[in-house]
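What follows is a single structure, written as C-alpha cells, with notes after it.
One protein chain is absent from this view; the other protein chains keep their places.
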Amino acid sequence: MIANVVLAGISLAAFYFVLSAGLSLVFGIMGVLNFASAGYFLVGLYAAWYMLGHGSGFLVAALAAGLISGVTALIVEFVMLRPLYRNPGGQLLTTLGVMLILTEAVNWVFGPQIQQEPMQGLLASTLPVGGLPFPVYRLLLIASGLVIYLLLVALLRGTSLGLKVRAGVESQTLAELSGIRVLPLRSLVYALGGILAGFAGALYGPFGGVYPGAGTDTLLLTFIVVVIGGLGSVGGTLVASLIIGLAEALVGFYAPNLALTVNVLAMIIVLILRPQGLLGRAPGRRDTHAA
Amino acid sequence: MPRNRLWLPPLALLAILYVVWPWLGGSPFLVNLITGGVIWGIFAVSYDLVLGWTGEISFGHALWFGAGIYGVALLVQATHIDTMLAILIVAAITAPLSFLVHIISLRLRGAYFAMITFAIAEFAYLLVQNATALTGGTNGLTGIMLSPYFLDPNFLYAIPAALLLIFVLGLRAIGRSRSGRIVHAVRDNPTRAALFGHNEVLVKGITLSASSALAAIAGGLYLAYQGMAFPDAMSSNTGFMVLLMVVIGGADSIWGPAVAGIGLYLLENSLTSTTAHWSLWLGVVYVLVVRFLPNGLGGLGPRRLWAPRGQTAILHEGAGQSRTKVRESNLE
Partner (left out) sequence: MTLQLSALQASLQGAPVLHAVDLDVKPGQVLALLGRNGAGKTTTLRTIMGLTQQTGGHVRLDGRDLGGAPTWQRARIGIYFVPEDGGVFQELSVLENLRLAGRGQPEQVLGAFPELKALWHRRAALLSGGERKILALARAALSGSRWLLIDEPSLGLAPAVLRRLGQAIAALRAEAGVLLVEQNLRFAQSVADDYVLMQRGSTVDQGPIEALRESPFFAQAMSFGSGEGDSA
C-alpha cells in the first residue's frame, strides 16, 4: 500500500516538474515571476481536452496543447512584455493581467462548468501496485516528466544555445558584456515556458479535471516548487518537485487538509532562510560586498 | 482663499450631498452598493501605501483585509464591545503584527517579496479555512452582534465615507510632509536615502504596517457591511483585485485608487449581472494601463488634483531593476 502512495507521489512530482520547470527558467533569465504561466497552463488544458473530444490521440493532443500555449506565450512576450523589458515591476504586473485575461477568456468560451475528459483504452486502465489499483495514466505522467527533464538537460548542457541561456540565467549583464543578445534569448525561453506550461495543462486534465479555475488552483503549487528548488535551476526544480509530490502524497494520505498548508509553510521558511532555494548556492559569492 | 484650497468648498458640498442623499430618497439598493464601494475604496487606498509609497509589489494584501474581518468578528463575538471600538482595537493590533511580518519579508525584494507576501497570505487563508473551531471554516462566522449604528443602512453608508475622506486628506497631507518625502526618497533611491540616515527596511516596514492597519479598518467595515465573515474575502483574488484597483487608479495619488476602488466595485457588482465577461475587460484595461499609463487613469486628469508628487517608481522604466534578482551582482 505504501508503494502505491509513493508511486502516486512520484507521478505527482513528475507533473509538478513539467508544470514548474518553465516558470523557473523564465524567472532565471527574465527575472519575472510569470503569473501568466497559469494562463498558458489553462490554454493547454482546454486545447488538449478539445482535441481529445474530437478524436485525437492523447500524445498528439498534449503536444499540440504545448504548441498552442507556446505560441500564445510568444505573442504575449512580443506584444506585452518586451516593451516593458526595462521595467520588471511592470512586467510582473502584466503577467498577472495576462493570467486573469486568459482565465476569463477560457471561462467565456467554454463556460465555468467542469468538463469530462474522455479517456479510453490503456490510459483509462489500472495496474495493481502494492495491493491497490494504480492508474496507468500516472505512469505516463512519470514517463513524460522524465522525458522532459532529459530534453531540458540536453538543451541546456549540450548546445551552445543552452550555454547562452545558462549564462543569461546567471547574469544578464555579464551575458551582454560577453556580446550575447539576451533579448531574443528571453523570447525563446519565454515561449519554451509557455510550451511546458501548456503540456502540463494537457497532463493535468485526466487527473485534475478540466475547469477554468485549474490555472489559479495550481499556481500556488508551482510557486512552492520553484522557490524550494531555487528559481532558475532545472535540477533544483526536479528535486523540489519530488519533495513536494511525495510530501503531498504522504501527508495527504494521513491528513488530506494539511498537505497544502504544510507545503506553503515550507515555502515561507525556505524563502526566509534560503531564498536561493534548498539546493541553490549562496547568492553571488563574488558579490558579498554588494548591497 | 488661497488658490490651492479652491477645491474645498465643492468637496464639502459633495460630502453633504452624499450624506443626506439616502434621506432624500436615494434608492436603498444603490445606497447599499455604494457602501460596499466606499469600503473597497478604503482598502484600495491602504494598498496605495504599498505600491505607491514603498514601490514594492505585494500579492498578500488580502491578509490584512481578512485580519480586519476575522479580528473584529472574533473580538465582537467574544466581548460584545462596540463595533467601531473593536475595529480600532483590531487595527491597532494589526499594525505591529504587520510590521513584524514585513520586516522579515523585506529581507527579500522584487519578485521574491511578491512571492513571500503571496505565500504568507495564502498560508493564513488556508489556516482560516481549516481552523474550523475558531473561524467556522468555509461556513464562515455569522450572527455577529454589530452595534446598532451599523445596522442602520444610512449610517453604515455614511461612516465608511467619512473615514475614507479623512484617510485620503490625511494621507495626502502626510505625503507632502517631511515624513512623506522621506518615504518617497527611500522608494526612489534607497542608496542615497541611506546616506541621509534613513533605514530602508525601517521606513518601508512602518509604511507597510500603517497600510495593513488601514486595510484592517476596511476589513472591519466590510464585516459590518456583510454582517458575517467568510474566508473567500481573504483569498488571493481579493489581493489581486485591490492591486488592479490601485494600478488602474494610479499608484501614489491616493485619490486615484480611492475613486478606482469605488468605481470598479460598483462596475463589478452592477455589470456582472449584465455582462458575464466583466473580468475579462477589467483585465484588458489593467494590462493597457500598466503598459501605457504609468500614473494610472488618475494621471489623465487635471494635474493639480491627480498627479502624484513623485514618479510612481514601480511602474517606470528601470525602477527596481537592480533588486529583482537575488543572485545578480553589483554589475547590475
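A few remarks follow.
Which chain is which? They are A and B, in the order written, and residues in each are numbered from 1.
Convention: contacts are C-beta pairs under 8 Å (C-beta built on N, C-alpha and C of every residue); 3 or more make two chains touch, one makes a residue touch a chain.
Every value quoted in this text rests on a predicted model; they were computed, and no experiment measured them.
For the omitted chain, the shown partners it touches in the full complex are A, B.
Looking at A:174, A:188, A:258 or A:278, the residue that reaches the missing chain in the full complex is A:174. Here the missing chain is touched by one residue of A:138, A:164 or A:186, and it is A:164.
Summarising the interface, chain B meets the missing chain with residues 188-189, 191-192, 318, 329-331.
Remark: the residues of chain A touching the chain excluded from display are 160, 163-164, 166-167, 169-171, 173-182, 281, 284-287.
Definition applied: only the chains that are shown with their structure count from here on.
Every residue of chain B that touches chain A in the complex is listed here, in rising order: 55, 57, 104, 107-108, 110-112, 114-116, 118-120, 122-123, 126-127, 130, 191, 236-237, 240, 243-244, 247, 276-277, 279-280, 282-284, 286-287, 290-291, 294, 314-321, 324-332. Interface residues of chain A, counted against chain B in their complex, comprise 27, 31-33, 80, 83-84, 86-90, 92-94, 96-98, 100-101, 104-105, 107-108, 170-174, 177, 216, 219-220, 223-224, 227, 231-232, 257-258, 260-261, 264-265, 267-268, 271-272, 275-276, 283-284, 286-287, 289-291.
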